[in-house]
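A single protein chain has been omitted from the complex, and every remaining protein chain is retained in its original position.
Going in written order, the chains are labelled A and B, and every chain counts its residues from 1.
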Amino acid sequence: MNELALSVKDLTVSFQTFAGKLHALRQVSFDLYQGETLAIVGESGSGKSVTVRSIMGLLSKNTLVEKGEIRFKNQNLLDYTDKQKEKIRGSQIAMIFQDPMTSLNPTLNIGSQIIEVLEKKRAMKRQEAVEEAINLLDLCGIPNPEERITQYPHQFSGGQRQRIVIAIALAGDPEILIADEPTTALDVMIQAQIIELLKKIQEEKQMTIIFITHDLGVVANVADRVAVMYAGKIVEIGSVDDIYYHPQHPYTWGLLTSMPTPDLEGKLYAIPGTPPDLLNPPEGDAFAFRNEYALAIDFVQEPPFFEVRPNHYAATWLLHPKAPSIEVPEKIKERYNHFEEKIKRGDIQ
Amino acid sequence: MSHTEIAKTSYNEQILNQTSQLDDNLFTLDNRMKSAKNEEIIAPTLNFFQDSWRRLKKNKGAMISFFVIILILIISIFAPFFAPHDPNAQNPAWSNLPPKIPGLEHLSWFNGMSVNRGGALIDSYEQASVPEGVYYYLGTDSLGRDLLSRIIYGTRISLIVAFAAALINLVFGITYGIISGWVGGRVDSFMQRVLEILSGIPNLVIVVLMLLVMRPGLVSIIITIALTSWITMSRVVRAQTIRLKQQEYVLAAEVLGQPVYKIMLKHILPNMMGLIIVQVMFALPSAIFFESFLSFIGIGIPAPNASLGTLISDGYKTFRFLPHLMWYPAAVISIIMLSFNLLADGLRDAFDPKMKE
Partner (left out) sequence: MTVNVLKEQPLVQIKQLKQYYNEGTRKEVKALDDVTFDIYAGETFGLVGESGSGKSTIGRAIVNLYTPTDGDIIFDGKSWSQRQSRKSKLSFNKEVQMIFQDPYASLNPRMKVNDIIAEGLDVHQLVRNPKERTERVYELLEAVGLNRDHATRYPYEFSGGQRQRIGVARALAVEPKFIVCDEPISALDVSIQSQIINLLEELQAERGLTYLFIAHDLSMVKHFSDRIGMMYQGKIVEIADSDTLYSEPQHPYTKSLLSSIPLPDPDYEKERQRITFKPDGNFFNPSNQLVEVEPNHWVYQ
């Protein structure tokens, strides 16, 4: 395992709303290693965006960080003053967002937006900055960067705008890049291009990436490790092989079986019900009410993380020795078989 | 049937130790998810107005204004009960009396004293031989009419003019705006150009033209005011219509076969209600002010009726000697306008669902 780039411990965040306190994150912990791509998967309300905004210090005024810490370079980011947070934003940790339409300033040409970062964060002089901006645009696949650097965002397509956003993020030469659903608003083909771009950048710059999405297909393509979130908590975390071929949490099973695959016969599985109300999170496991495999204890006490295999953790009582044996869904069994084969072949330790 | 074996690590051992107390019975399958509880909604249901009212209540300025307005409305509507004297009863012997309020006579404002030509402070009521027990709370004007009563009735007239004008403005503005916005295309362009021409004519010119056509009076003032303010309403309504007609629920209604007029009534109008109400609330003080202005320059409500504007106009003439004749009507108009503006502002925030706390 590489060195630790960032570590989140016990992060608990809530929002004060007119209807009460919304418990957005409930004791979220995970490690991020240098050079890897960690995907955070979850649906609306899972807390994935709040997690990364906490890292970036981009939480709104009515947010309360109740406890926890975010360790970056031996400091707790949550203790930073606003000024200190500003300093690391862009230059050490950068973020790109979902909607390329609103991520770019429509009144500035794209060159200025990149150069601004270069001058501020890397103290470059104007001439140097212009050259570097052209390099970045080229790296990100914008054709004829020398000419297009003076153009405005509206003169580019959606996919190109996202590339420009990535170029701006790279301008600060960050160690960690957080991508919050960067391809959700894009067409499939453009999505594929942007993902290829991110992979290329990661390879060239040895960047660490946190990739947030709800699309399990995209995750399978980009991620080294995956964290699955539900109702403000991580329910399962492990390598891509662990999560896709040896998943343990019923919510992960639900996600994997509710996606249609080309060879699918028969009905899709549908996780019944809707995600819980985070104003009053239920006692015990938040997923229990939608869980076919719920145990009595799930309604009483939250399950701890069990270590399934090295670096694969799942928070489900089903892993406790006292839990009964269950009939795993057919399609998950197939994945388990594939996992077995991989182990036999030596592809996985 | 399977059960995954967890790794034999110290971490897991620790977890198992911590959880060793748990009863074996807890580890049985419990399939509660089948119940319909999942789709239940617990909170009570609020419609748009209830929700907005809840938000409005938090705005102190708006709530105070709201009660002030209610108070003023009640006093104006029940003017005959509140006014101590007949507003039009002239009493030349008792003209130009300063304000005198029983119980507050120690205050220099309400002691019935004024400065005579010699510079001395005298009791004007005595001087004018006003009998004991007759008070004019806010004094009298040059014809001996009670100012307080005139203010109360004047407010009533000002408010009637304002509400009536707002109503006409509403009807015209909404109709014009909704049609222009819904139909779109050339018809819309044409209708908007007409509006631009109309709005280019200065308001006073319209007023003067109206006076030529109609006899001066309450009705002509109302129509004049309505004519000059409906344009803003129609523009707001048109903008909202254009935005709303693309909403999917409007499309759904079309696909269901709803005729256009029903779509306008059920889907488009209700969803701009908030904005319309706010527009009206802002239009009212405008109307009051405009009417006052017209009265002030002498082409407003004809005598003997008086609106607040007429009162200010009369009071202005003798301001140096009898300040009370102008201060009080001016104060009332200011309070009314301030209250309406604050309330309208508060309503705009309350109606806007994006103002999530």
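To be clear about the criterion, contacts are C-beta pairs under 8 Å (C-beta built on N, C-alpha and C of every residue); 3 or more make two chains touch, one makes a residue touch a chain.
None of the values given here were measured: they were computed from a predicted structure.
When the full complex is taken into account, the listed residue touching the unshown chain is A:Tyr269, out of A:Phe156, A:Tyr269 or A:Tyr313.
For the options A:Leu22, A:Met229 or A:Leu255, the residue in contact with the chain missing from this view is A:Leu255. Across A:Ile178, A:Val218, A:Leu278 or A:Val328, the single residue that touches the chain missing here is A:Val218. Although one chain is hidden here, its contacts on chain A can still be listed: residues 43-44, 187-189, 191-192, 195-196, 214-221, 240-241, 244-245, 254-256, 258-262, 264, 267-272, 274-275, 338, 342. If you put the missing chain back, the residues of chain B touching it would be 36, 39-41, 43, 45-48, 247-249, 251-258, 262, 266-267, 270-271, 273.
Please note the rule applied: only the chains that are shown with their structure count from here on.
Averaged C-alpha coordinates give centres for chain A and chain B that are 49 Å from one another. Across the complex, chain B is touched by residues 17-19, 62, 248, 272-274, 288-301, 304-310, 317-328 of chain A. Contacts from chain B toward chain A in the complex involve residues 1-4, 6-7, 9, 11-12, 15-16, 18-19, 22, 24-33, 37-39, 43, 356-357.
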